[in-house]
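Omission of a single protein chain aside, the complex is shown with its protein chains in their original locations.
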Amino acid sequence: MTDSSVTSTAKSARGPESPWRSSLRQLWRNRPAIIGFFVFLVVVAVCLCAPLYAHYVAHENPFTSNIQGTFRLHGRTIHVLQQNTQGTGLGVTPIGPTWDFSHYFLGADNQGRDVFARLLYGGRTSLLIGTSSALICCAVAAVLGVVAGYFGGPIDWVLSRIFDIIWAFPIYLLAISLSVVLLTTGIQFGPIHVGAGSLLVPILIIASIYVPYVARPLRGIVISLREREFIQSAIGSGASDTRILLKEILPNVAPSIIVFLPLMVAFNLLTESALSFLSIGVQPPAASWGTIINDGLGLLYTRPAVAIAPGIMIAITAISLNILGDGARDAFDPKAKLRGSV
Amino acid sequence: MGLFIVRRFVAAVLVMFAISVLVFLIFFATPGVDPAARIAGRSATPQILAQVRHAFGLDRPLPIRYLLMMDHLFIKQDLSSYVNIGDRVVPQILNAAPVTLSLIFGAAVIWLLVGIAGGVVAAANRGKIIDPIITFLGIGAISVPAYWLGEVVLYFTQSKLHSSVFSWAPGSGYVPLTQNPGEWALHLLFPWLTLASLYAGIYARVLRAELVNALNEDYVRTARAKGLSERRILMRHALRCSLITVVTLFGLDVGALVGGAALLTEVVFGLPGVGLLTFNALENLDLPVIMGAVLYGAFFVVLANAVVDIAYAFLDPRVRLV
Amino acid sequence: MSDARVSTPLLEVEDLRVSFNTREGLVQAVDGLSISVGRKEVVGIVGESGSGKSVAMYSLLGLVRDANVSISGHVRYEGREILGLPDDEMRSIRGRDVAMIFQDPMTALTPVYTVGWQIVEQIRAHEDVTKAQAHARAVELLGEVGIPDPARRVHLYPHEFSGGMRQRVVIAMALSCHPKLLIADEPTTALDVTTQAQILELLRRLQATYDSSIVLITHDMGVISEMADRVVVMYAGRPVEVGGRRDVIRTPRHPYTWGLLGAVPRVESKRTRLVTIPGVAVSPLDLPPGCAFAPRCAYRFEMCDQRPALRGDDGHLDACWLDPTRKVEIRRRVTETGVVS
Partner (left out) sequence: MTRSQIRVWIRTLAAACVVGSLGLTVVSSSGASPSAFTYNPAHAGGTLKLLASTAGGTLDPQVNYTLQYWQLYQATYDGLVAFDKVAGASSFNVVPDLATAMPKITNGGKTYTFTLRKGIKFSNGKTVTVNDVKASFQRLFKVSNPNAGSWYNSIVGGNACLAKPATCTLAGGVVVNAATNQVVFHLVAPDAEFLDQLAVPFGSILPASSPAKDAGSTPLPGTGAYTFSKYDPNHQLTMVRNKYFHVWSAAAQPKGYPNEIDMVFGNTVESEVTQVENGQGDWVFDPLPSDRLSQLSTKYSSQLHVNPLTAIWYMVMNTNLAPFNNLKARQALNYAINKNSAVALYGGTQLAQPACTILPPGFPGHLDYCLYQKGTGSTYKGPNLAKAKQLVQQSGTKGMSVGVVVTNDTVNQAVGQYVQSVLNSIGYKATVKPLSANIQFTYIQNTKNKVQISLSQWYQDYPAASDFLKILLSCAQFHPGSDNSINIAGYCNHSLDAKMNAAETLGLTNPTAANKAWGQIDEDMMAQGAPWVPLFNPKLIDFVSHRVGNYQFSRQFYMYVDQLWVK
């Protein structure tokens, strides 16, 4: 009989509304979450425009080395890479930001490639990896968590132990070990072969290391659901496992999965960038925000923009996703306990 | 309690066994990693290669090699690196551990202070402007890649502003506490702040959520009805109950960090801790060191889990250890 | 209302209004409640969930912390206006002069402290005594509320008590500063039937011992009939019937009260089925302009479109447009058939 019960009576009096609709409505009303969502959409849209920018505006292919290249700015011909002529004349420095969208807006990297165009392309890669690995991770975790929680017994035991093992493996060490190996061999799974340079390698690595983080809470939810009356009565009425899983269990764990998704995308984006930073994520000449930061480290003292810009992009994207995720949690599953990070 | 310890111990041994097997298999599944060719030298003849392979037991079947490695690591404790021949793994880890511990100790103090203060202030000021500000800062802290933040910090302290504001900032590297406590703290200051920013963000957010939940609990209403001050209710009742979650989180985080999860910070700031040791070993494919470091890391994760459970029981009288 | 005042009231509530500004709109949780509680008097406030009875009591003690709440009216404690007092002054009243007992003893105690610690905390919040003195009093209090072996149990944690025992602890804590007024919010609802009886018995005994007044909030007419001197029936934040226990129980005048009384299982009664009130409680978001109960009332007529005032005689008042004689007639029929409509 606190104030919350007042509002809950209010809701029930208004007549039944599907919980999905009401959650979505609540999410829509959460202004920061919606702003986060739109910022994320803008980042995605801008990154998707990368080829247009590279082709029509910058007139540069950001995947081809342009070491001897020149371009004209304010009527002067400028070398993209400039040989140092001072002192003992050591070193070659790429041009810095011109702040001109049609010519090396953020300058060039050590291969004379347009950093801004690479930043946009890198965003496509990072977002693709973050999103798809989060989807794969949540899907796999949902299946494993639900199966473990629902069937219990030896299946649960085996799955839980696998989760324990992955859990106890320091997370970056696991990712690094897998990367070092898979970047040499690629993945051979039956007839399917994934090349070592493929983006699928980091996607699958990142997806798999986080499975326990999602699967464990889901398993807990399913175990408590299983004890609830409606499931027990469904079991009692002789419904098949498949039917119960699809009709009863899944709708009840779905909100939790939805809450996990934006946060997982943010985690995975950060993980991808960290692996790429350690040069064991996305492989060159493909770019991701992490690889551009890595490229930029070699230029940190002369051209800091190369390393700083992608970090800002990562931060903006992750912030927008985290705010969206907070909103999704408030709307769909207020009790969900999530860490801010992994 | 006795049973609890036994169960935990058995579970830990099983998990660590599985991890060691996993590491072993991952390692030998990679082409080009056969350490014999690298140990023997660049153009060693097949005979020399065979001798080296034999000397290191690399010509034995995999299970035997595994057992030999475990024997050297745990029983004889003389397992040594494939890269720095004769450099024993156990002392390497023991030498690296103080660096990691120093890093984590300082960072933990900062992130606990900042995180708890942030969470408490945000929860106590719900509905005021300061709450969303702290929440946003927290989200920002967890959304910024830690290694990137470290690099940016290095850029500003070592290059951009080194001649003005940060002329006192030392270069990266580590100075042992026993050698010079002042320099120790000075060298670790920026790594501390960098590492702590992420965790302070996490803790402030988690604690705020826990406090808000706790402040809606019946016992808080009871406490108000008792005529306690809001401050006392917040600090002694809500915070005390929320700390259970924070302590759990703290235990697991510290366990993972001591075990090597501070790797990125160590790499960026060139701190020769366990994370950097492991990372270098992975880059060098130095299996003995990888094996030792990963098991060491896993041990701390497992240990942290157990300690957290004990702490949990200590903090929450409702919990019984079974 | 002024007729009901038998002596200088300990607590006097006048036209208390509590509303919440929610996203869905303004929620009028309490809409013009006026009651007075005399010394050593037990006042029962009865109503369904959501009728605003708890909110009313919380708000008058400043326990409603919602930022969107607005409270108006007058609350006088021993003649002194306490509504809108600064928190630190309010605190010295809460827990010392006015104590509360809550519905769910399982959650009302902080789980991480021993019951003794929590009692000592309350004593020391209001009285300048040493820890040892407070502790001794805690043991004494626990014994007084019927907890066996209090010297040992004072060191136990709440979860180590059963529900009934925990409610005794809560009562002991509430009594620790000898309050003049005890507000008991559904003190027995969460308990099983035998424990309920014991707790009510305890409250009665303690009330006698300490000379306290009690405001008893409940949805259970049975509890009212055992405890209360006077009764306030609330519906949708409004008092609909006020009167002495005997009057309200024996000759209820409001159709809602009839429904509530019908909802009391009476062992000695010849009836076997419970009367239920059809429909669900009205949403406080869109209260009808007239009688709030009208949408659920079987006897509504045109007059019900206007809001009825609380009126009556001999301290027995009700807010219903029905003709008093017709009420008596309907009431009799209901009692005989067990059917409200």
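Letters A, B and C name the chains as they come in the text, with residue numbers starting at 1 for each one.
Here is the rule we go by: a contact is a pair of C-beta atoms (placed from the backbone, for glycine too) under 8 Å apart; a residue touches a chain by one contact, two chains touch by 3 or more.
Predicted, not measured: the structure shown is a model, and the values here were computed from it.
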Interface partners of the hidden chain - shown chains only, full complex considered: A, B
Among A:Pro32, A:Pro97 or A:Pro285, contact with the omitted chain is made only by A:Pro285
With the missing chain put back, which residues of subunit A would touch it? List them for me. 63-65, 67-68, 81, 83-84, 86-93, 110-111, 180, 183-184, 195-197, 279-280, 283-285, 298-303
Take the complete complex as the reference. Which residues in subunit B touch the chain that isn't displayed? 30-34, 37-38, 40-49, 51-52, 55, 80-81, 83-87, 92, 95-96, 154, 158, 171-174, 269-270, 272, 277, 280, 283-285
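Keep this in mind: only the chains that are shown with their structure count from here on.
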Two chains joined by the most C-beta pairs in contact, as defined above: A-B
Taking mean CA positions as centres, which chain lies farthest from subunit B? C
Averaged-CA centre spacing for the pair subunit B and subunit A, given as whole angstrom: 22
Would you pick out the residues of subunit C that each touch at least 2 other chains? 58
For subunit A, residues contacting two or more additional chains: 2
Complex contacts: residues of subunit B adjacent to subunit A: 11, 14-16, 18-19, 22-23, 26-27, 29-32, 132, 135-136, 138-140, 142-149, 151-152, 154-155, 159-160, 198, 201-202, 205-206, 209, 216, 221, 245, 249, 256, 259-261, 263-264, 267, 278-279, 282-283, 285, 290, 293-294, 297-298, 301-302, 305
The residues of subunit B that touch subunit C in their complex are 126-127, 215, 217-219, 221-230, 232, 236-237, 240-241, 244, 315-318
Where on subunit A is subunit B touching in the complex? 2, 4, 32, 161, 164-165, 167-173, 176-178, 180-181, 184-185, 266, 270, 273-274, 277-278, 290, 293, 297, 300-301, 304, 307-308, 310-311, 314-315, 317-319, 321-323, 326, 337, 339-341
